[in-house]
Each structure stands twice: as structure tokens, then as C-alpha cells.
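Down below is the structure, laid out as C-alpha cells.
A protein chain is absent from this complex, but the other protein chains hold their places.
Per-chain residue numbering starts at 1, and chain names A, B and C are given in the order in which the chains are listed.
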Amino acid sequence: MKVRVFVSLKEGVLDPQGKAVGHALASLGFKNVGDVRISRVVDLDVAAETADEARKEGEAMAKALLANEVIEDFKVEVVA
Amino acid sequence: MKVRVFVSLKEGVLDPQGKAVGHALASLGFKNVGDVRISRVVDLDVAAETADEARKEGEAMAKALLANEVIEDFKVEVVA
Amino acid sequence: MKAGVVVFPGTNRERDMAHALTLASGQAPKMLWHQEESVDGLDLVIIPGGFSFGDYLRSGAMAAHSPIMTAVRRFAEKGGYILGVCNGFQILTEAQLLPGALLRNAGMRFLSQDCHLKVEGRDSIYTKGWSAGDVFRTPMAHGDGNYTASPEMLDRLEGEGRVAFRYCREDGHVQADDPHINLNGSARAIAGVLSENRRICGMMPHPENLTDPAIGGTDGLPLFKAIVEAFGV
Partner (left out) sequence: MSLTVDGELARSFGLTAEEYDKVLAIMGRTPSLTELGIFSVMWSEHCSYKSSRKHLKTLPTKAPWVIHGPGENAGVIDIGDGLAAVFKMESHNHPSFIEPYQGAATGVGGIMRDVFTMGARPVANLNALRFGDAENVDTRRVVDGVVRGIGGYGNCMGVPTVGGETNFHRAYNGNPLVNAMTVGIAQKDRIFLSAAAGIGNPVVYVGSKTGRDGIHGATMSSAEFDDESSSKRPTVQVGDPFTEKLLVEACLELMATDAVISIQDMGAAGLTSSAVEMASKGEVGIDLELDEVPQREANMLAYEMMLSESQERMLMVLRPDRTEQARKIFEKWELDFAVIGHLSDTGRITVRHKGNVEADIPLGPLADEAPIYDRPALNKEPPAYLTPPADPVGIEKALETLIASPDLASRSWIWNQYDSTVLGQTVKRPGAADAAIVRVEGTSRGLAMTTDCTPRYGQADPYVGGLQAVVEAWRNVTATGAQPLAMTDNLNFGSPENPYIMGQFVQAIKGMGEGGRALDFPIVSGNVSLYNETRSDTGLTSAILPSPVIGAVGVLDDIAQAVGLAMPEEGELLLVGET
């Protein structure tokens, strides 16, 4: 099954990449752009019987490695 | 409006990050994991009147900066 | 002193660290491969710089889960001394042996240049080679050195004297919002922090690269001298 783990910085944590991209867009002439945030998506093939099992595995992986919960939140979706 | 640009490596392009994360997950004991691919999501606040306008702006930004079309594909969604 | 230097796949400053320790103590440290499961019998474990596992997910994330880190965690619980430099600092925060996290440099570029550090932390073997307020020069070389932690944690670190080093100007002036002084944008210009028991220290710059008179100077040597003094040669 395809599991998607979506990892984003916690609200309130400064996003240097997003900030830099926002600046760059402005200097390219995109004047209508406000806040920019950059997140990471990890797509995994997981051998699981049920969607529920796949989701659990995804959550375990997110906690163990894919997200740093000090600064990041994550969401797990079973895509297919 | 909130525009989300999803940027992923083109098929066939080596994903060193995904490869290393796959290895690391396996050595952490996640044995059911196959292929891992890592992508990027850019969330933008765009001042636009219509969803269509926002999408167009998102596409222009993706082409200009957010995605590197030599190795990456992108998808634009208007989220809200 | 019995020191061990941990080597992960992708670590690249282990030789530099060994060289500095050898200069300070006359004795080469033990190299520890990341799959070893014990660090028993050591006085000090050092996690050096580099790009462990390519730093491909988050800097230090994958290394923080290597087998040896279980042993390092046990060592810490028993009051062991641990120094993490650069990637080592990132690994220690990812392993939650030190608070906070290191984000991408504010300017989004890799920074390789000399910087100045102000010594602040009290009562640690890592800082006592200097007096509080001293300033020293040291090279830095990193892409993800932008220290962050919650405001409460930052207050706590400062209140408990656990900010070991801060980025400053040559004359000691600290100004967190000046990108020419606080080059990577770290919260409150923090360059290094200490654990609660002051036995674990993480820092971004590389004092080990300035310990040899033949290679640019010895400004970083006091750190190593003090460590050696603490444990005896």
C-alpha cells in the first residue's frame, strides 16, 4: 500500500526556507504572495494487509524517524 | 487564497534522499517498507480574486522558481 | 583520559577531532563505528562533524537512531560526558540528549568561514579553559546551524547558565538580529548549549580545526586542554 507522510514545521517555528523562497518570489516580481511554508512529503510503499495497518506503520515510522516532533508535526494518509 | 504546490522528482530520476531514508527505516526494523520517495510541498498565501487566478499564479511561480523542471514535476492545487 | 570518537557513514571530521585530541593529550582517541553497541570504559564520547547518512532527511536524524546511540544514551544516563560538534550537535538534538533543533541557516547558504564565540556557560569542562566573557575565533562549516527552541526552553537555558557559546563580534559584542554577527540566524545567537548536568555539550563551530600552530592558530585549543585536564592525561 502507498502511505504518504506529510511533515511540516510546527506553527510558531521559523521556516528559513519558506522565508527565503518568499523573498525570492517577491524579487522575481510575484507581488501577491504572502506567507510561504515548505513541508516535506514522504511516500512509502508499505506491505500491509489493511489500510489501518498501513497507517499504523506510517505513524510509527514518522515518530521514529520521519518527523522531529520537537519542531515538526506530521500527518499520515493511506493513499492507495 | 491558499495555494499548494507539490513538487516531486520526475520518474526515473535518482532520489538519494529517498534511498537513504529507505535504508534507515529498514535498519530501524521497518521491514515492510519498499520504495521511498521524498517530495516537497510549498504552501503559499496568494492575494487573488478567483481560484483560477490563484492557480495561474501558482503555476507561474512553480515554473519560475519552485520546481526545477529539468528533474522535477509539479502540481498546483488551490486549497482554500 | 579515554576518549572515543563516533564514526557514522558520512562522518567526515573524525580525523580533525582525533588530531586535536592527540595534540592536547598526546594520545589518540578510540574510533567507534556506528554499529558498536557499547561505549563502556570511556571518559568522554565525541560525536564529530560531517554529513552522517548524507544528512538527507534532517541533519543528524538518521544517525540519532544508529545502534551506537543507544549505548550513548545509556552512557548519558549514567552521567557520561559527551561532546557533539556540528553534525554531532545536530545528532544530539535529534536524539533529544540536548534541547532544541538546528534549522537551515537563515541565509539558506552553507557557511564556511571564521566566526567569533563568546564563552558563557558556567561550570562545564568544555568552557572552563576560558573565563566567562572570553572571546575566541573558530572556523564554522555548516548548512544547518540555525539553533531554535521554544521561548520557554531558551529562557531556561539562559537562566540555568546552559548557553555555552554565543556568536559575537571580535570585540565580544553579541547581536542576534545582525546577520553579520549571528551568521546563521540562531535564536539568541546561541552557538552551543549544555545539558542540565552540564556534562553534554553541543556546538556548531569547529574549535578542533584551530588547534595546531601550523594550521592557522591555536584559538580552539583551550577547549581540548580543559577536557584533558578534567580527566588527567
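The working rule: a contact is a pair of C-beta atoms (placed from the backbone, for glycine too) under 8 Å apart; a residue touches a chain by one contact, two chains touch by 3 or more.
Quick caveat: nothing in here was measured; it's all calculated off a predicted structure.
A.B. asks: Mind giving the shown chains that are in contact with the missing chain?
C.D. replies: Counting the whole assembly, the omitted chain is in touch with B, C.
A.B. asks: Among C:S25, C:S66, C:S186 or C:N209, which one touches the chain that has been omitted from the display?
C.D. replies: Per the contact definition at the top, the residue touching the missing chain is C:N209.
A.B. asks: Which residues does chain C use to touch the chain missing from this display?
C.D. replies: 9-10, 12-13, 15-16, 19-20, 49-51, 53-56, 109-113, 139, 141, 143, 206, 208-209, 212, 214-216
A.B. asks: Taking the full complex into account, what residues of chain B touch the chain not shown?
C.D. replies: Touch set of chain B with respect to the missing chain: 10, 12-16, 19-20, 23, 68, 70-71.
Keep this in mind: only the chains that are shown with their structure count from here on.
A.B. asks: Could you state the distance in Å from the CA-based centre of chain A to that of chain B?
C.D. replies: 10
A.B. asks: In whole angstrom, what separates the CA-based centres of chain A and chain C?
C.D. replies: So the centre of chain A lies 28 Å away from the centre of chain C.
A.B. asks: Indicate the residues of chain A shared as contacts by at least two other chains.
C.D. replies: 64-66 - these are the residues of chain A that touch more than one other chain.
A.B. asks: On chain C, where are the residues touching two or more other chains?
C.D. replies: In chain C, 57, 62, 65 touch at least two other chains.
A.B. asks: Touching chain C in the complex: which residues of chain B?
C.D. replies: Against chain C, the touching part of chain B is residues 16-17, 20-21, 23-24, 28, 38.
A.B. asks: Under the stated contact criterion, what part of chain A meets chain C in this complex?
C.D. replies: 13-17, 19-20, 64-66, 68, 70-71
A.B. asks: Residues of chain B touching chain A in their complex?
C.D. replies: 6, 8, 18, 21, 24-25, 28, 30, 32-48, 57, 60-61, 64-66
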